[in-house]
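Every protein chain but one is kept in place in this view of the complex.
On to chain A.
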Amino acid sequence: MQNNPLHITIFPSYDTTTQTYSPVRTPLQFSLLLSGTLDVFEARSRHLANPTAVGGANMLLSGDFGLLHAIDDRLAAYGFETNTGVKFVAVVDMRGRPAKNAAAGSGGGRGSSGGGIGGVGLRDNELKPVFRAVQTAYVRLLQNPFYDPDETTPLAGAKRITSRKFGDEMKRIGETWMPGVTAL
């Protein structure tokens, strides 16, 4: 299984003391957090391979892994995996958004992808629209004949996604989403 990152977008969180927007972690820290979630994907899929597992079949069908990892009292990582093994991860800043987009986020690739987003007390389905939108964007990306998915494999240099359209779309998703949004 290849687990190199395809794309990461980091969104700034709103800091109530300084009243400024800034990411709550450095890019490196986010990258490590994302890599950490990969183990959860693996452990869960093994668990899900067991047909008697509770809710296993459901999760396998939708690809939604739900909450992967509550990182601390603030950040939580949610995950989604497509049938081809591409993983999307959204790291949500649970402090919510006092002003507009309080969001700490990140995405990845054949590792993981996603957007960091603010929200309090998320329900299970809350991130579904995010993953659906990310998946749509990823499908679009694959339909661009000049995008070569092979170039992203570790053997070929593990290139990241360079598409501007895809990047813009990730940004849009991360900035538009908030708890309660049902379509992106």
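Keep this in mind: contacts are C-beta pairs under 8 Å (C-beta built on N, C-alpha and C of every residue); 3 or more make two chains touch, one makes a residue touch a chain; residues count from 1.
The rule we apply is simple: contacts and distances are computed from a predicted model.
A.B. asks: Out of "NO signaling/Golgi transport ligand-binding domain-containing protein", "Large ribosomal subunit protein bL19m", "Trafficking protein particle complex subunit BET3" or "Vacuolar fusion protein MON1 homolog", what name does the UniProt record list for the absent chain?
C.D. replies: "Trafficking protein particle complex subunit BET3"
A.B. asks: Which residue among A:Q19, A:T84 or A:Q143 touches the omitted chain?
C.D. replies: A:Q143
A.B. asks: Could you tell which one of A:S62, A:T82 or A:S163 touches the chain left off the display?
C.D. replies: A:S163
A.B. asks: In the complete complex, the non-displayed chain touches which residues of chain A?
C.D. replies: Within chain A, the residues that touch the unshown chain are 140-141, 143-148, 162-165.
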